[in-house]
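Heads up, one of the protein chains got dropped from this complex, but the rest are sitting where they should.
Note that the chains take the letters A and B in the order they are written out, and that residue 1 is the start of every chain.
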Amino acid sequence: MNVPVAVVGAAHVKSERRTVEAENRMVLRAVRAAMQAAGVTKDDVGFTCSGSGDYLAGGTFAFVANLEAVGAWPPIAESHVEMDGAWALYEAWTLLQEGEVDVALVYGSGKSSPGDIATVYPLMLDPYFLTPLGLDPVSLAALQARALLESGRATERDFAEVVARNRANAIGNPNAQVSGKFDVDELLRADYVRDPLRRHDLPPISDGACAVVLATADKAAQLAERPAWITGIAHRIDVHQPGFRDLTVSPSTTAAAEAAGIGDGPVEVAELMAPFSFQELILRDAIGLDDSVDINPSGGALAANPIMATGLIRIAEAANQVTHHGKARTLAHVTGGLDLQQNLVTILGSERP
Amino acid sequence: MAGTVESTIKFPYKRSLGPVLGAFMTALTEQRIMGIRSGGRVIVPPLEWDPDTGVELAHDFVDVGPAGTVESWTWVAKPTAQHPLDHPFAFALVKLDGADTALMHAVDAGSIDAMSTGMRVAPRWKAERKGHITDLDAFVPGETPETHEGGGAEEPVTMMDYDATITYRIPTTANQLRSDQASEQGRFLGLKCPICNRTYTGGRGYCPIDAIELGEEHEVDLPQKGVITNYTIITPTPYPGQTATEPFSRVHVWLDGTDVVLGYQTLLDVPNDDVHIGMRVEAVWASEGEKVDKDPRMEGNLIGFLPTGEPDNTDPDLVNRLH
Partner (left out) sequence: MAHQPCAIVGVGQTHHKTRRWDVSLGGLVREAAQRALDDAEMTWKDIDAVVIGKAPDLFEGVMKPELYLSDALGAAGKPVFRVHTAGSVGGTTGIVAAHHVESGRHKRVLAVAYQKQSEGNAQFALGSGRGFSIGAGGAFAPFMRSYMYRTGAPAEIGPMVAVKDRKNALKNPYAHLKIEDISLEKVMASPMMWDPVRFLESCPSSDGACAVVFTDKEGGEAAAKAGRQPAWILGSAVRSEPSQFPGRDPVAPQGAADCAADVYQQAGITNPLEQIDCAELYVPFSWYEPMWLEGHHIAEFGEGWKMVERGDTEIGGRFPVNMSGGVLSSNPIGASGLLRFSEAALQVRGMAGEHQVEGANVAIAQAYGASAQYFSMWVVANSLDPFGK
């Protein structure tokens, strides 16, 4: 029997292309705002977990500086993953299941602006066969996009429609970096940057941070008027080599969604982390979302992509739909790696499980 | 107006290949592409394990190709220094004849118009081959590989080099800028937390105890003089980028009348044997026009500390004053 865990507060630091502010200052602001929203102080927090990446910042211990921002004195029970903050949330959720801690703080942060994405990201690949080719993330995504087009299950127009919808949705999102009303035909007239991808199919390069406060059972009910209860959460990974799998499907997303309880009922809203537009189509199919589902009301990763926080933001947004927009059942998906290799799905609801 | 500190991390990594990757790389020098049997498939590139199960694979190698079929591709119109070719090319997943999986590589097709999914390609080999995925210069359209006479490795290839170069442009934060400006004027700028009264230096714009931001309104000027509370003498070890050649000292300096201890500071003009706790020192700043090797971790224009010549502070407990 799972201990019920809910999101009781969350906050973002608005994503920007290039911030001067230090990453840990952004963390400090996000954490403070999330704790205020949840109505907790650091004395209430029994466990803290964060996600960030050394290589983004160019330092060996970037996460140590982030710890400095959360008031870790007296010493705290705390851990860190070299993954998106969404996995830090998973670690916190797992610990909360043991019933000894009732409030956890989770944060994710990243500044993509200091390094050159094209130079840093190839390092995330097989070091013998892929990194030495300098395989940059846009090229890899383009290969995946072409495979999807060739499969006949999507068209370039479909890609552009994803972009138009996400950017229009982002208009109402105060944390969005990119937003606006775009005409699909005009989008399709833009040049390719990496055939078949156009600039608008790519995520923005962002600096940002997000913090989420989790609480269990009665504590959650006490803290929040309308907690967003995590009814299921799971993650899976696929084989690494892009040439070894069908890039047009995402079995790990399907498996994660099943394990998270997608079969238990329809979701009204899904926040899908699709850094490249066409990936949203792959993910919809993988999870089995039909047209009745409102996808990425926040604008998704196309609106803001602060790597290591983008995924946690999906969860915060899906929770926000329950807490502030009256939804009963929402879903958040998070991806790790470059071509949808690793995927996490969580389902949130308004009813305490 | 913020500045930026540019910092390049450069390192020559050396990777050992193990038996399977080593065999693959050796085969590349012989202008052969090798896969390995895994379950009912031939996987290329070869792995030591079955990717679906993790089970160790027998070294049942299979030559594949030489030609293959493009399964997916994209055009790189403006290659950068990290890419395998210096003129426009395609990245492609190529399923070589006899393989059940696709190999990632470049196709030198000449123009995007020559690229299509399903096209046939063959390897063009480099004249000099060392056992590296780029021994395969690129694939070219057609069935016929472009090979050279001889050139296979004399010994099995066991290692691979990877030269990493990443440049980061780190913006100077507002607090760091104020600290640097003070440093250019030969001043230590502290930021004092209004809640716990601790003082922080080096542009650290927050109090880690109270988790609040610190800014201009919290600035305090710190004294130039202090006392050495602790030290170490480092014997340098060689590594790429190392510039130290002789043992050097690093001292902890407690600035007079404050709670600020600057750790691991440079001590000037003191032979290592004479470094001791209790020595009175003062800050030395670079004069205008003097070049300071700007290690971003050091206080801006501070060169180090110099003994003042004042009598030592003889309090034996100084050694515990690390922070």
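Here are a few things to note about the model shown:
In this text, a residue touches a chain if its C-beta (ideal position, glycine included) is under 8 Å from a C-beta of that chain, and two chains touch if they have at least 3 such contacts.
What you are looking at is a predicted structure, and each value in this text was computed from that prediction instead of being measured.
From the options B:6, B:48, B:221 or B:269, the residue with contact to the unseen chain in the full assembly is B:48. Set against the missing chain, the residues A:39, A:127 or A:353 yield one that touches it, A:127. Only one of B:114, B:220 or B:244 touches the chain withheld from this view, namely B:244. Contacts to the hidden chain, counted on subunit B, fall at residues 7-11, 13-21, 47-49, 51-56, 158-159, 162, 164, 198-200, 207-209, 230-237, 239-244, 248, 250, 252, 259-261, 263-264, 295, 316, 319-320, 322-323. For subunit A, the residues touching the absent chain in the complete assembly are 1-3, 53-55, 58-61, 63-64, 67-68, 72-83, 87, 90-91, 94-95, 97-100, 120-121, 123-128, 131, 234-240, 251-252, 255, 336-338, 341-342.
Assume only the chains that are shown with their structure count from here on.
Averaged Cα coordinates give subunit A a centre that lies 26 Å from the centre of subunit B. In the complex of the two chains, the subunit A residues touching subunit B come out as 18-22, 24-25, 28-29, 31-32, 42, 55, 57-58, 67-73, 113-116, 118-120, 122-123, 127-136, 139-140, 142-147, 150, 192, 194-197, 239-244, 247. Contact residues on subunit B toward subunit A in their complex (touch as defined above): 2, 7, 9, 15, 17, 21, 43-45, 47, 51-52, 71-76, 80, 82-84, 91-93, 95, 101-106, 112, 117, 132-134, 160, 162, 164-174, 176, 205-206, 208-213.
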